[in-house]
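Excluded from the complex is one protein chain; the other protein chains are retained at their positions.
== chain A ==
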Amino acid sequence: MKITALLVMKVSPDGSDPVILANASDVSHFGYFQRSSVKEFVVFVGRTVAKRTPPSQRQSVQHEEYKVHSYNSNGLCAVGFMDDHYPVRSAFSLLNKVLDEYNKSFGDSWRTAQADSTQPWPYLNEALAKFQDPAEADKLLKIQRELDETKIILHKTIDSVLARGEKLDSLVEKSSDLSAASQMFYKQAKKTNQCCTIL
């Protein structure tokens, strides 16, 4: 599995929590009893990273054996959870494509969104399946020239995205995205130093 999840979010400049506009994930490669927690972590980490991606910036966050790629295009932000070795440029050309498609389908309606959308967006699920093979995303790369010019910022840990004084542990504790079960998984994984078992 190369891409675990793709999300589209509205990021407000006032620093409030991003609103999820679309969310597609494939957790079939996780154990049956872990899947719900993995989904929660995708939402939690996605929101955390998107919130800290300034407008018109591209950044990648290394988290265990995953890279979370995030591109904020003037408040509309696409986030992808890819395997570490998914080529970075392919990942961002895919995020570009997702935002283009979103704009095409929904226009500016996202600007007024207040609450997380639970409506599935079929295109995102199709993209999730289609672009598992980075060879497909390579084709996009050839069309999108401008991508080469912007520098992509790399964070080697999720902590380096957080503002000074922020701690992942306390964010996990406060987050309403994570259930008690997921919190337990997080603590357990941290204790045994095997976070990778739960994203």
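Convention: a residue touches a chain if its C-beta (ideal position, glycine included) is under 8 Å from a C-beta of that chain, and two chains touch if they have at least 3 such contacts; residues count from 1.
We adopt the following convention: contacts and distances are computed from a predicted model.
Matching "Mitochondrial inner membrane protease subunit 2", "Replication factor C subunit 3", "Chromatin modification protein" or "Protein prenyltransferase alpha subunit repeat-containing protein 1" against the UniProt entry of the left-out chain gives the name "Protein prenyltransferase alpha subunit repeat-containing protein 1".
Here one chain is not drawn; of A:His29, A:Lys104 or A:Lys142, the residue touching it is A:His29. Between the chain not shown and the residues A:Glu65, A:Asp159 or A:Glu173, the one that touches is A:Glu65. Not every partner is drawn; the one left out touches chain A at residues 1-2, 28-29, 31-34, 36, 60, 65, 83-85, 87-88, 132-135, 138, 151-154, 179-181, 184-185.
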